[in-house]
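Notes for the one structure printed next.
A protein chain is absent from this complex, but the other protein chains hold their places.
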Amino acid sequence: MKLLAPLAVIVVAFGAATVLGQGNPLPPVSGYDFLTPENQALQDDDFANPGMLWVETGATLWAEPNAAGQSCASCHADGSMQGVDARYPEWDDKLGRVINLEQRINDERQTRLGLEPLEYESEALLGLTAYIGNQSKGLPVDVKIDGAAAASFERGREFFYARRGQLDLSCASCHEQHVGDHLRAEVISQGQTNGFPIYRVLWQTMGSTHRMFAWCNEAVRAEPYPLGSQEYVDLELFERWRSLGLKVETPALRR
Amino acid sequence: MTDRIHIPEISRRGVLAGFGAGLLLTAIPIPVRADQPLVDAAIKDLFGDVPRSDGNITVTLPPLAQTGNNVPIKVVVDSPMDGPQRPKRAVIIATLNPRALVGEMIWGPGAAKAEFSTNMRLSGTQDVLTIAELADGTLWQVQNRIMVTVGACDTLSIRY
Partner (left out) sequence: MPNTRIKVPKSAKAGDVVQVRAIIQHPMENGFRVDSQGTTIPVEIITDFVCSYDGQEVFRVKLAPGISANPYFEFFLTATKTGPVDFRWQDQDGTETTATAPLEVT
């Protein structure tokens, strides 16, 4: 009996190291590779990619002054957001939790510019996230899951593997166990998030990661969490970790 | 040419309704699909009874569209841009969409060639009929078959 305790510790430590240290059980494949050639061409077309319309909206908002004449551009020159989106979601010391890009934008707007927070899926917030994300296009996804972010990452991992909804499926049920298989007539992708916010052809508009999670939750007949909830931010962190090895593609086109 | 399997409308609707959007779709009426009489009426409205024939009109559509919301279409009418055979306009007709006529494209005097590209919506797997009218009234038509995985009309009532 006495021997079992240290043995148990070793087993648990090995298990944790395997999960955290070994990396993704799946070599990451971008959603781009699951598109038809026409949709791939549309994503690659910097003019015709509808997501670029939102990038332009974001660029305009970036320079839009508040009542005191201050804007994002007052401190952050045009083009200075390179590499930022690749790091998100990340731990924020001031707020004491992991936050995503939308929450960072809203926090900055409130504290520095005195502006009201923007709602999820509003044209303005989609525009700003698309604009910032676009400046990381081509850069590798670079989120950190250690230190203060570890707890959030663990919760996100649990969410990904937990079954939910009337259909009793977890994210992994499709996006890990059946990648490449058909779900009726569609081919299942890995559900990566390296292209968000995406122009989703199904929605005919831009959508955020959280909207995607809510859609997926509804698809298995589970009640979605609110957009911006910590559950979804944790999941977003886990998802971005799964995308390590992929490049940011914002604004991506997805079916 | 691909053989297409005829799936009766009710069961195809049921199959598509089951994926994702199902809960709300069953409560809301699906738009009526255009069928031959409606397509004929649309064509008669535009061109009267002028006979249509094969001609130098080429339409490029992908063989498969993952989502019917955004299907790229390219129309090329190969005919001299001056003289009686100058292409005047082209119409795109989606034979099974709720509204058959998708768009009417008119080449003005400044057009260099009778060619255009755009994106259209398709409610499901169907034939797309493109008719070009030349200056002297001749009508050329071409029909393309396209498979659509998720139709545009099946995405109408999703909450997220």
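Each chain carries a letter (A and B) given by its place in the written order, and its residues are counted from 1.
Everything that follows uses one rule, which is that a contact is a pair of C-beta atoms (placed from the backbone, for glycine too) under 8 Å apart; a residue touches a chain by one contact, two chains touch by 3 or more.
Note that this is a predicted model, so its numbers are computed, not measured.
Remark: the omitted chain is touched by one listed residue; of B:38, B:71 or B:150 this is B:71. Among B:43, B:57 or B:94, only B:94 touches the chain that is left out of the view.
Residues touching the missing chain, restricted to subunit B, are 24, 27-28, 31, 69-71, 92, 94, 97-99, 101-113, 115-121, 152-153, 156-157, 159 (touch as defined at the top). For subunit A, the residues touching the chain absent from view are 47-48, 50, 52-54, 56-57, 204-205.
Basically, only the chains that are shown with their structure count from here on.
The centroid of the Cα atoms in subunit A and the matching centroid in subunit B are 36 Å apart.
The residues of subunit B lying in touch with subunit A in their complex are 15-16, 18-20, 23, 62, 64-67, 69-70, 72, 149-150, 155, 158-160.
Those residues of subunit A that touch subunit B in the shared complex are 35-39, 42, 50, 183-186, 201-204, 211, 214-215, 218-219, 221, 224, 255.
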